[in-house]
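All protein chains of the complex are present and in place, except for one that has been dropped.
Moving on to subunit A:
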Amino acid sequence: MTSPLQQKIKIAGPSIVTANRTWDGIVVYRTGSKGWSAELADAAIVRNSDEAKALLAEAVADDVGAIGPYIAPVQLGDDGKIEPGNLREQIRKAGVTIELPAQG
């Protein structure tokens, strides 16, 4: 399989790097301080391909921290609030769109 770093990186707007934490699999976001956070609000925002490539390279290097990093689009509100840029990321952030059976 092609490494994420070998793939062409082209972004159309503000983006972040996201992955799943290695030990428990939860959704995490790459922060600006070379770490991971479970909060989208903590994610580092990249605005061009070079920035995206650099952030992704840093994330890929942290293989013990998180797996499967990739670049995902986000939307920025007027107040700077970060929102997922597509349905998949919305579901990853907010959880399943259905009531879980055990909660029924």
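A few notes on this one:
Please note the rule applied: a contact is a pair of C-beta atoms (placed from the backbone, for glycine too) under 8 Å apart; a residue touches a chain by one contact, two chains touch by 3 or more; residues count from 1.
Going forward, contacts and distances are computed from a predicted model.
Its record in UniProt calls the unshown chain "Sulfite reductase", which is the match among "2-aminoethylphosphonate ABC transporter substrate-binding protein", "Dihydroorotase", "Sulfite reductase" or "Sarcosine oxidase subunit beta".
On the side of subunit A, touch with the chain left out of the figure occurs at residues 20, 22-27, 63-64, 67-68, 86-88, 91-92, 95-98, 100-102, 104.
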